[in-house]
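Just one protein chain is left out here, and the rest sit where they should.
Let's turn to chain A:
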Amino acid sequence: MEIHLYQVILIFIFACIAGMGSVLDEFQTHRPLIACTIIGLILGDIQTGIILGGTLELIALGWMNIGAAQSPDSALASIISAILVIVGHQNIQAGIAIALPVAAAGQVLTVFARTITVFFQHAADRAAEKLNFKLLDFLHLSALVVQALRVAIPALLVTVFMNAGSVQHLLNSIPAVVTGGLNVAGGFIVAVGYAMVLNMMGAKYLMPFFFLGFILASYLNFSLLSFGAIGLIVAFIYTQLNPKYQEPKQVATAAGSSAPLADDMLED
């Protein structure tokens, strides 16, 4: 398919937004479900964008940045794979095969970007010394440009230099055993993401609830929404019945005395 100039511009703009979103982690524009859908919308094939987005979202479910630890990059992966799948008329499996190496490359880029921003931090120290409020605001927000460009420039290059023929040529050069293997692996790579979430929760004594969900869903054919409702009810019952939460008065005073800072301040 032919890509028009306005589409190139829109992709560039959205890639900037997704790049900023990947560091802000607020509106989730960098997540596959959103990013692939928007790229699909821009390229006139929103259906493919949504399905690819849903597929990649599941794989990336546990990709999260906790503290200073960096996860694979979903922004660049979603955008590049959506462009190539739609422009090159590829199937969703090809999208997964494209997305994962790109996510690794994006991770390197974002680590690089977050190192560059140390410079902005130091410039802010000097701006504070000079009491320059405007410059402080500017430095904080302009650091986003680094993140925007690290996604937008690769996306722009791919959009401009790739066409249906070259995408097909590229993907056809991959041996069948590799594409077949990637297809198979796409089914269970999600496990890494699940493991990331489970480890982050860090509450070993609550793991029985994980196994409960597993066993119920292995044998019952409910929708995800109804499982969510069951989980909510289970959580509610557990916290309601837990003796730990039965005497809030007593525990609150004990905790209050262990925070002398609070007592000092409460006198005024």
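Methods note: contacts are C-beta pairs under 8 Å (C-beta built on N, C-alpha and C of every residue); 3 or more make two chains touch, one makes a residue touch a chain; residues count from 1.
Basically, contacts and distances are computed from a predicted model.
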{"item": "The complex's invisible chain, by UniProt name, from \"PTS system L-sorbose-specific IID component, Man family (TC 4.A.6.1.3)\", \"DNA mismatch repair proteins mutS family domain-containing protein\", \"Pyruvate dehydrogenase subunit beta\" or \"NurA domain protein\"", "value": "\"PTS system L-sorbose-specific IID component, Man family (TC 4.A.6.1.3)\""}
{"item": "Residue ranges of chain A at the interface with the undisplayed chain", "value": "20, 23-28, 31, 33-34, 37, 46-47, 50-51, 53-55, 57-58, 61-64, 66-68, 71-72, 100, 103-104, 107, 114-115, 117-118, 120-121, 124-125, 128-129, 131, 133, 136-137, 139-141, 143-144, 177-178, 180-192, 194-203, 206-207, 209-219, 223-225, 227-228, 230-232, 234-236, 238-239, 242, 244-245, 248, 251-252, 255-256, 258-259, 261-262, 265-266, 268"}
